[in-house]
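With one protein chain held back, the other chains of the complex are shown just where they sit.
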Amino acid sequence: MPEQLFQFLLTGITVGSLYALVGLGFALIYNASDVVNFAQGEFVMLGAMLTIALLGAGLPLPLAALAATGLTVLVGLLLERFAIEPALGAPVVSTIIITIGAAIFLRGAALLLWGKDFHRLPAFSGDAPIQLGSATLLPQSLWVLGGTALLVLGVRFFFERTRPGKALLACSYNRTAAQLVGINVRVMLRLAYGLSAGLGALAGILIAPITFSSYEAGVMLGLKGFSAAIVGGMGNPMGAVVGGLLLGVLESLGAGLISSGYKDAIAFLFVLMVLFFEPTGLFGHKVAERV
Amino acid sequence: MRSGWWRSMSAAALLLWGGLQVASAMEPIRIGAFLTLTGPSASLGDPELKTLRSYIADLNAKGGVIGRTIELHDCDTGGNAQQAIACVKRLIEQDRVDLLIGGSTTGDTMAVIPAVEQARIPLISLAGGIEIIDPVKHWVFKTPHTDRMAVAKIYANLRKRGLTKVALITGDGGFDQSGRAQLHQLAPQYGIAIVADETYGNQDADMTAQLARIKASNAQAIINFGFGQAPAVVTRDAKQLGITLPLYQSHGVVSQSFIEQAGAAAEGVRLPAAALVVAEQLPDANPQKPVLLAYKRRYESQYGPVSTFGGHAYDGLMIAVAAIRRAGDVDKAKLRDEIERTSGLIGVAGVFEMTPEDHVGLNADAFRMVEIHNGSWRLLP
Amino acid sequence: MRLAGFYGFAALVVLLPLLFPNDYFVIVVGASAGLHAILAVGLNLLVGYAGQISLGHAAFFGMGAYASAILTTRFGWPGLLALLAGLLVAGLLAWLLARPILRLRGHYLAMATLGFGVIVHVILVQATDWTGGPDGLSGIPPLNLFGWTVEGDLQWYGVIAAAMLLAIWLSLNLVDSQIGRALRAVHGSEFAAQMMGIDTARAKTQVFVVSALFAAFAGSLFAHQQAFVSPDSFNLAVSVELVTMVVLGGIASTFGAACGAIALTLLRQGLVVFEDYEMLIHGALLMAVMIFLPQGLFVGLGQALRTGLRRCGLGRRRDRHRSLSTAGVQDPGSPP
Partner (left out) sequence: MNALSPSTPLLRVEGLEQSFGGVMALAGVSFQLDEGVIQAVIGPNGAGKTTLFNALCGFYRPSAGSIRFAGQELRGLPPYRIAAHGIARTFQNLQLFFNMTVIENVMVGCHLRARTRWLAAALRLPQVRREERQLRQWAREALTLCDLADWAEQSAGALPYGLMKRVEIARALAARPRLLLLDEPAAGLNDTETLALRELIARIRASGVTVLLVEHHMPLVMGVSDRLLVLDYGSVLAEGAPAEIQADPRVIAAYLGGAVHYAV
């Protein structure tokens, strides 16, 4: 049992990193606009599918990945410019429906471009499993873990050490105040969409060799990423990372120790329990409304 | 991409034109097909529709059937049972079809059966579940082998190798779960003990937790019943965990894309498959061989690699056409009776011998046990 | 007078099948749209009026459907009794769940309701012995209403149309009463609502239960109409679609919700002819409506129409109030 437990944990952390990366993108956009971008999963799908397509067109992997990320960022910016910006000031639910529409649109576009089949990106460094005691790990999992760590550090650095990052953070705490001290909220919005599209794309590229990809691959990842961001506390990027890891480990343990059929129910039961006791997530800032 | 647009526009125009047509003796024969053209089971509906289109065009070019052209009306269910019911109602009430082909999945088929029985129209399903024809429903037939036959084939192969303890791992879809039910039902009959029974979500990215449990059990072989990308994930993760037990897949993965996705891990995987994938390896004396090769050549010259799902649609269309020829018109009751009298029809799946008690007419021999070897299918003796 | 719009709509609903008795789009798609309208109108009480989002409403829809399916097929209960049992189960669960869940706000509430919906869906898939698993349950007997057996699509159109009109009538009445004002007060300002003596937690619980009852009611009808149920009809996508209907039509408007439901149902059916382009167009249309009519189709178009009429010198009776409003905050209905 203990050696199995180790395997469950390893699996959970790998899967959790995927959720964390997607959740990070949710948190970024939420910070800048209070909007949950339901097209976040589609950014992930685009990153993966574009890389696969460009690789198929003969580009070497690093170049294909770079180009795919760039293209996805462009999609994110276009989405912000032509769908989010015109609706500034609309009720939040309307904006959410816009992002749902965008998600369906992007899925439809991917369907036309790449058909309905599942596509696979070859693993970056082969498929030979690595033995860790009694447990095993795919080399690609190391890429995912390392990539997640790097991206998380990068996001942290961005928020703590750079002017745009600090400005974005300021927006999340108090948009009006941020505006008053001269932060251009519109530019911040673009920055957030571009950044989270890029993050999504990179996540997609890292995980495509593990999960396979298809035009619908973003749906499930988007859902799990949203859960990760919520458990961590919406708007707290590091919270989203912790939330993602927790969720991944819990799913893996749930599947391994309790019942694989009910593992999604177990994961969401956990989310519900967290919310019942911490109504704004584990690390969300508690807002007190003034009367 | 453009051809898709033109196709839909011309289909729309055709529909309009069809609607304006006045009833006449020379009305076309209308066949309604409801298939999973989108969604997770899109890989089923896609070759099915292509096959129907190709062969109906061919039949019409040769002057049609009983002197009338065939008109195909298709509808995408997206693998959603509710949409399947809506499709069938549209095909029956708006398009006024004479016969229904479809239900790419067992779920879609089961959902529409009440509507079909009520409308009293023959239905030829392309889905695997045995519950479609067991118990027999008056108006419902099907062309693929049942999942029960697939299970029987797998168990027989296990017994041949002297393996009696198996671990199951199945998805949460309809195909997976009805396969799982058959696996449980038939196990005692073949003296097989199920020592582990895991499930996963069909969209899951990782199955190592379930496989780790299986690894810790005393199973001698693993059976994975599922389709989509999940079986490829299972195959890969089993390899990752260093599991060396024989791995059996179901007929749900008989497509080149499974081999591509699972990569090297697919080597040695065994599964029951229709003869189509190993057509060239059949002995020349096999009466099925020319039918298989003809279908395969035709499909591959038009669309690319063949899949067994398209073959089910071919069988369904051929059964229907033969029944229409015998009936001499498209009276629904007469048509139904003639379909039930199908006998000796050599199709892609096997030789069909239907009876009032058997609305599929195939036996387990129609399945061949194949093994993946060097990235392609090898017929096992 | 108060219900003039309602009577007009009812007349249309009755007239359509008389004009097109065999039209698939009117009879079959219309019935489906009607069911969606019941769901949307109920959900709108919660989302539109009380301002509490739910991304798990398909769960209550499913509970009604499965209660009818299981009780009629496995236990031979009469349809109406099963329907009542479905209402009871869904209502009870909503009541139990409401307090802890409705303490949450905004996206956290969205997540919690979504999670609840996923859990119910997983149970529908996994509890095979009861629910038939992913393949669902078939052979649900036709609904028998006091000796009359509902059969055929035209009769179902009638039953569902009547049920939808009832739902709309109930909703209009509720909204236009102290109950409805209290709900809108909860949405407008929970602090102020409490200070007016409204027990907001209780009001939210009640509206959650009522909207669950609407959904379960629709579910029971759905099960009998389709004679078949499977978990697919009650998954997350359905929950999201229901919210989309409410918002698309016009939040906090009973007719808006009904119109959103009908529009989206017709759209989905109409787009089928575009095959592979269906999703692309569906997504683009959703975005376009929300960008150009953020208050929704029904409310937004209504406002545009009124503005247009005023420009033409018509609709003077409303004019007096309208002109005053220009002094204050900008009309929230005008697109930016």
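The first chain written gets the first letter, and so on, giving A, B and C; residue counts start at 1 in each chain.
Heads up, the rule we're going with is that a residue touches a chain if its C-beta (ideal position, glycine included) is under 8 Å from a C-beta of that chain, and two chains touch if they have at least 3 such contacts.
Computed from a prediction, not measured in an experiment: that's the story for all the values here.
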Among C:40, C:110, C:221 or C:252, which one is in touch with the chain left out?
C:252
For the chain left off this view, which of C:13, C:210, C:236 or C:287 is in contact with it?
C:210
Residue of C:145, C:192 or C:305 in touch with the missing chain, whole complex considered
C:192
Contact with the hidden chain only, please: which subunit C residues?
170, 173-174, 176-182, 184-185, 187-189, 191-200, 206, 210, 252, 321, 324-325, 327-329, 331-332
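FYI, only the chains that are shown with their structure count from here on.
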Specify the contact topology among the chains shown, as one of line, ring, star, complete or other.
complete
Find the two chains joined by the most C-beta pairs in contact, please.
A-C
By CA centroid distance, what chain is farthest from subunit C?
B
So, in whole Å, the Cα centroid of subunit A is separated from that of subunit C by 31
If I count partner chains per residue in subunit B, which residues reach a count of at least 2?
4, 38, 172, 199
Going through subunit C residue by residue, note those that touch at least 2 other chains and give them in order.
125-126, 276-279
As the complex stands, subunit B meets subunit A at residues 1, 4, 38-40, 42-43, 46, 172, 198-201, 203, 205-206, 208-210, 212-213, 216, 228-229, 232-233, 236, 239-242, 257, 260-261, 263-265
Provide the residue numbers of subunit A that touch subunit C in the complex, in ascending order.
30, 36, 83, 86-98, 100-109, 111-112, 223, 226-227, 230, 234, 261-262, 264-265, 268-269, 271-272, 275-276, 279-281, 289, 291
Spell out the residues on subunit B that touch subunit C in their complex, using ranges where they run on.
4-5, 7-8, 11-12, 15, 37-38, 75-76, 79-82, 85-86, 89-90, 93-94, 106-107, 110-115, 118, 129, 131, 172-174, 176-178, 181, 199
